[in-house]
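Reviewing the structure listed below.
For this view, one protein chain was removed and the others were kept in their places.
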Amino acid sequence: MKSTKFSELSQEQVDRKWWEIGDFFRRNSLWMLMYCTGCCAIELPPAMTSAYDMERLGMGPMATPRQADILLVSGYLSLKTLRRLIYTYEQMSEPKYVVGLGSCTINGGIYHDSHAVINQLDQYVPVDVYVAGCMPNTEAVMNGFVDLMDAIKHKTANGWKKYRDNYDWYRQNQIASLGEVEVHDEFHE
Amino acid sequence: MMNSTNNALEVITLVESKYNVVKTEHISKYQVAFEVIREDIHSMLNFLKNSGWKQLSYLSAIDWPEEDKMELVYIVFNWDKGVHIQIRSKIDRENPEMDSILPIFPGCKYYEREAHEFFGIVFHGNPDSMKQLILEGWDDIPPLRKDFDPRAYSEAHFPQREYTETFIELNQQESKQEKRAARQAHIDEVRKGGKK
Amino acid sequence: MASIELLLIIALASGFLAYLLGRVNRVYGAIVTIVSSMFVFSSLAYFGFTDSLDTTVSILPYVTFQVTYLGMFFAVMITFIYAMVSFFNPMFIKDYKYPGAYSMLYILSMAGVIGVFFTDNFMVMFFFFEFIVWTSMFLIPLGHSRKAAVSYYAFSAVGSFALLFAIFMMREAAGSFGINAGLAAISGTNAIVVFILLIVSAFAKLGAFPLHTWLPIAHGNAPHPFSPVLSGALVKLGAFVAVMALIKITPNSYVIVALDLPLAQYLVAIFAGLSIVFGTLMAIRQDDAKKLLAYSSMSHGGYILLAFSLGSSIGLSGGFYHIVTHALATGAAFLAIAAVGRQTGTTKMSELGGVIQKMPVTYVVYLIAIISMAGIPPMGGFISKWLIFQAVIDKGLILLAAAVFFGSIGSFLYVFRPLAALFLGQEKPQFKGILKEAPVIMLIPMIVLSGMNLVTGIFPNIFLQFINKVIVELGMAPVVLGTYTIQGTNGILDPLQITIAFGIGVVIAFIIFILLKKSKQVGLMDTYTAGNFIYSEELMHYSVDFYAPIERLYEKHTTHVQDMYKSLENKVKEFGNVVKYFFFTNKPEITVFWILIIIGALLWGDLL
Partner (left out) sequence: MMLSMLYGVGIAFFGFVLHTSVAGINRKISGRLQKRYGPKWYQEFLDIFKLLSKRATSHGWIFDFGVIMALGGIIATAMFIPVTNNFLAFPDFDNFFIFAYLIAVGMLGMAMSASGSGNPLASIGVMRALTTMLAYDIPYMVVIVTIIKLTGTSSISGLALYQQAAGNNWFIVALPLGAIVAVLALMAGLGKKPFETYIAPAEIASGPLVEYGGKQLGMLFIMMEITHFIEVSLFVNLFLGGAENIFIFLVKYFAVYTALSLISNVYARFKIDQVVLFFYKWPLLIAIVQGFIAIYLGWVI
């Protein structure tokens, strides 16, 4: 279980120069943690395989949040999933980016009036790139990744910093909607 | 190998000869539904289990606010004959209670918990039936009851994205707003008392 | 000048002193064990290496001494282990039922070691041999189980009787009990019989296949501080007997030309190879860390026997060096486990976890010990295994090479298991907050042993030069040694160079590590759980059935040998019942009848 909150990041720890150089490597080697919650996940196989070949951009799937740079949320998020998503997001090593696929992450999509599905992902975790569509086609998904690369290049993909700075606000939203983020469930006791 | 249509018919004669069935529905070649009184359910499930319907496929409920009833549905399946049997029974809606079928089908444990969570039915005899299973920290009326308004819940709990209210009428389509308003009115009515 | 006999008498006397003081206050008795064993070790080492051990004093009747390099090698090494382990006694003494007796027996068994290795008389040697067996037999039940002592005694008895028969046969041939005379005089068929008897004795002491079942029982159940002595020191008595059999007598046996090895030696080597494989496989599936180390001792005993049986000087030196490195490594590992056992009350891996958080020094000691045990540079185990590999490859023994490599790679598996399950992993909640690092007095010997492990790995020539003297004494050519290098049959080894390279590698890695951004510290429970919220440590700790996939492949075949001994035991029990039925019934007339028969036989037996 998560045991620490954010430690304060001093300026020398950030070490600007490393970030500058690092940005070049980061945008050319983006590893994704695919959080395939919804139907948009079906767009990823063509994006990865020979049709669109994500690997030529240096992207690839990764197994654990520790190794990954991008948290790819593909589709609707139920309350139960959102708790796990927040936990996973907080486990990722910085810098980290979030890409939301499909209209469900933007405004709830076809589940906008469901009692179990949240409507707006960026209230809970910062989202760097949204890809609209229900579901977005594969070109759009690829375009979203390229947008993210551009954003990293122009230093506008600052979601992880935003999350750090406005942690209280995000936390408040999470608690307002979820009640409790870290729950106990009987199958993992 | 016998014809499965015969199987279904055979089941109907078998069950009707033994139990006082309120209504029988021969849905398809492989499905039969019986509506029985609540007291018969246990002995009937026991009987069916002994006759080969060994698998409890599903247990759920349907909310009938107009009739002020809650209908329980048990689905059992026979692997030899390939026939699904639904057993339905209507119970009181205000205080939905039922005795657990845990002694007959131990696998019903989680179905009953789910039914309790989504419809508020209390199963006596299932020790865990009041524990939460799926909805973590739910604080409203059971969400699959018809008087529950998911939209209101969603609006109250989840922040909505703000859009500017500009509508374009396309091809003189009937506005969905009125339908929506009518549905809302109906829901409100159900919520107030549920009675006509 | 120092007399061995005086040392022996001092040791015996201090044993009784320890008993008396132990009656007054149990810790005093334990402190006597430290003083006494340190004294014996340091005087043996100092006077031994300056060649000034004296054998002329003769107070005890019939006991005569000689100083050989072979005996001195064993004696110094074993007393070193005794001296190191004795530091643990004060911390454990309060757990024993008979603390005074423990201290006394501990010192007496050490006194027996002096007697065995410095005598020139077979009967004296046998006497002290039994002395060690009996003292340690009473030490073992002070731990967990009385049955362990029975098992230990039963197998030791097999070894002792075999040794006794061999001694009588040599006495027959040579006309005296002199060790050198006896070994030289034996020849022909007798030599084969004596060879077999000595090998049986060596196998029983060393716990080699198929006489190994006592090892895990005795080691696993002995008192925590006595297990390292058993495994690191006393088991090596078997190696001493094996040297007598394999090197000093040469029975006329068929020589396998292709292997350039006598058949007898080859058979011993095969059994040694089986010990390696069997010990490794059994060690992999143990749950008790002490039993695991006990089976690893069996495997390493196989290495020692194999090295001796190859009959080349590089093999011999590898075998001797392996005795040293294994004693140091297994001693350190057992001590580390003993420390954990004292602090937590258990040595079962399934009940422990995350001990490193509170006992980092013990962890480092164990780490160094297992690096040596697995034969990884820069520790001593690598050098001895390298020498043994050289000898095996030189003979071109393919099957034995496979066994040797199996033991070597397999040792990675079993030594890693306590590391992962016991020291690393999640910290168990029941030990949180109450677990503390072992007391300083226990850390001293562990750190000294770790230092010795390092020294044996970096500067092996200090030891190999002495081993060369032993080898020359046994009539073989010495191993060629440079300043820092060892010349094998098919390559040169420079341990210092390897160590420096390793040091440079670590420095480079450390520089890379320190230059990069500082990492965020998180707790052990903040791990990847596929998004699930897990709060209990037990669920996040993998320690039960650690090597399940490979265990599955052979777990049906692990009990054959035990079954054999079990049925043998049942036969003995039945026989005992028969005897009991006839002789010890509760009817007095039958007993009187048998007594009369026996008296009659005694008085007039020669008439029959």
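Lettered A, B and C in written order, each chain numbered from 1.
In the analysis below, a residue touches a chain if its C-beta (ideal position, glycine included) is under 8 Å from a C-beta of that chain, and two chains touch if they have at least 3 such contacts.
None of the values given here were measured: they were computed from a predicted structure.
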### Query
So which shown chains sit in contact with the chain we cannot see?
A, C
### Task
Out of C:141, C:425 or C:460, point to the residue that touches the absent chain in the complete complex.
C:425
### Query
Among C:138, C:405 or C:594, which residue is in contact with the omitted chain in the full complex?
C:405
### Listed residues C:6, C:24, C:59 or C:507, member touching the removed chain
C:507
### Query
Pick from C:94, C:520 or C:580: which residue touches the chain that isn't shown?
C:520
### Message
I need the residue numbers on chain A that touch the omitted chain, in ascending order.
### Response
18-19, 21-22, 25-26, 28-29, 31, 49-50, 53, 55-56, 58, 61-69, 91-95
### Query
Please identify, in ascending order, the residues of chain C that touch the omitted chain?
258, 354, 356-357, 360, 363, 367, 371, 374-377, 382, 385-386, 389-390, 392-394, 396, 398-399, 401-402, 405-406, 409-410, 412-413, 416, 419-421, 424-426, 488-494, 497-498, 500-502, 504-510, 512-513, 516-528, 530, 540-542, 546-547, 549-550, 552-553
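The definition used in the following text is that only the chains that are shown with their structure count from here on.
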#### Entry: Chain centre separation (chain B, chain C; CA means) in Å
71
### Task
Return the distance between the CA-based centres of chain A and chain B, expressed in whole Å.
37
### Query
Which positions in chain C touch two or more other chains at once?
none
### Junction residues of chain A, two or more chains touched
83, 183, 185
### Query
Along chain C, where are the residues that touch chain A in the complex?
517-518, 520-526, 528-529, 531-536, 539
### Query
Tell me, which parts of chain A touch chain C in their complex?
1-4, 7, 13, 15, 18, 64-66, 83-85, 87-88, 91, 93-94, 182-185, 188-189
### Task
Under the touch definition given earlier, write down the residues of chain A that touch chain B in their complex.
79-80, 83, 106-108, 112-120, 123, 173, 176-180, 183, 185-186
